[in-house]
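For this view, one protein chain was removed and the others were kept in their places.
And then chain A:
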Amino acid sequence: MPSSRRHFLQRAALGGAGLLLAPLAGLHSCAPGSSRSHIRGSMHGANHTTGHLLRDPAQLPAPTRTEVVDVLIVGGGVAGLTARRELERQGLRPEQVLLVELDEQPGGNSRAGRNAVSAYPWGAHYLPVPDPRNHELLAFLREAGVLTGTDAASGLPVYNEYYLCHDPEERLFLQGHWQNGLVPELGVPAAEKAQIARFFTLIDELRQTVGSDGRDAFRIPVEESSRDEQFRHLDSQPFANWLDEQGFTSPHLRWYLDYSCRDDYGATAAQVSAWAGLHYFAGRKGRAHNANGADVLTWPAGNGFLVEQLRQQAHSAIRTDTVAFALHQTPTGLAVDCYDVAARQTIRVTARQVIMATPLFITERLLAGLPAAARRPLPVHRAPWVVVNLTVEGLPQGPGQPLSWDNVLYGTDSVGYVDAGHQGLSLTDAGPRVVTWYRPLSAVSPDAARRQAYQTSYDDWVRQALAELETAHPGLTTQVLRADVWVWGHGMVAPTPGFVWGAARAAAAQPWQNQLFFAHTDLSGISIFEEGFYQGQRAARQVLAARGAGVS
């Protein structure tokens, strides 16, 4: 039968072509060439389908009922949760406060996940040992059991040893070897080492430097830093330019500084300001009786632990899966239309005061119905991130320092991975563990990167993560049990030149008519826990002041 014979020939030809092309496909899929088909997992993400409802609020239903509260907090990240806690501490009753969060759980960038092996972070995962002058933060940490006492002799705080990052803390994969610490040392030429030493000497000086206004040149929170022009002018140029001017040209140093900026800001040294680049180092003034200034506090769930503590330290309602989508003025205050995703209905919440603890691009959409004076048109550079949580049976180790908390590969696009099991006390490293791999997508413009990120498939992300990690952990792919991917489309604020000390940022943080208050790290320009906490405290205090002054 000719037709079937032709059919056979066609198939044979296809098969032959397949055989010929197969090696190429193998080559393409990933260098160490082991199959990923055994890996299970899925794609997660700050709920951008829910979030994107905000793009066309007109299609959401009209409110069917009304609720009344004293203070409504929109957004359940660190700033919103801190404001909620502070309002209660300052005397508001739980029923006077309501927090709405569009995601299925609060936490914002400090969200955490958990599987049978371990809890693990989806975003922020540590808090540097704080500046002991940050009394409010210390009070929170004391209440959370993170700070356990004060040393009588030195007066310095004593931290819970189980939460201080255990040694070995950091390692860098450089020249095929894991070295201790993240500052490149292995095989770095003497001239570069001298530059590195000069940079850190300068940082030590800047850490001690006080401006003409008596304030520290660099301090956390940003708001406490000196306004002295000699430091503020550093905000006008990119960090990379400043480094060039100062003769910091060592490729190893520049890699390290770039890594640091990407790690904390999601942006490169060329994208952030010199002030911000220096603040990253010189702003850290942590002191403790049982830790040094470079130490950090961390948990398997990352800052998900702190979020949970914030949540537990107050009792007012938190309504998740609830999208606040429009604000209106009423004779007594503000009305906020909130869409309940599960019930598919809209509730109008009227409140005397509203704290917008949302990123500014969300705030902008929500306030569209208010007068121009209420709005906060502050452009924010916001890089997308991808985070991959890998559940692995084991982690084949290369030569050098053993598995540490923070593990960074020199010269890669990612900022490395953290080991969720690091704070465990088990005697053995054997058995499954979860590692969290972070990659800021800072190479291109944020909008283009975001579009590209949304189009990248789960499989592609896993392939990219493993291709990188295989270089330091050959054979890792076969050990991966699960890979879960989270794409943060809107990541976090980057302190681009002019942002931190520009007039727009200061103006954006100002309350409006004693009714509308703003709390978010976007308003600090630096997205770290301390700033979120500071923003929440500040907004809560402004609300309380407004209530005390204007209402009674």
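By our rule, a contact is a pair of C-beta atoms (placed from the backbone, for glycine too) under 8 Å apart; a residue touches a chain by one contact, two chains touch by 3 or more; residues count from 1.
In the analysis below, contacts and distances are computed from a predicted model.
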{"item": "Record-based protein name (UniProt) of the chain missing from this complex, from \"Cytochrome C oxidase subunit IV\", \"ATP synthase subunit a\", \"Glycerol transport system ATP-binding protein\" or \"Polyamine aminopropyltransferase\"", "value": "\"Polyamine aminopropyltransferase\""}
{"item": "Touching residue (missing chain; options A:95, A:161, A:244 or A:447)", "value": "A:161"}
{"item": "Hidden-chain contact residue, picked from the options A:59, A:428 or A:455", "value": "A:428"}
{"item": "Touch criterion as defined above, residue of A:50, A:96, A:209 or A:290 at the omitted chain", "value": "A:290"}
{"item": "Residues of chain A (touch criterion as defined above) contacting the omitted chain", "value": "161-162, 164-169, 290-291, 295, 402, 425-430"}
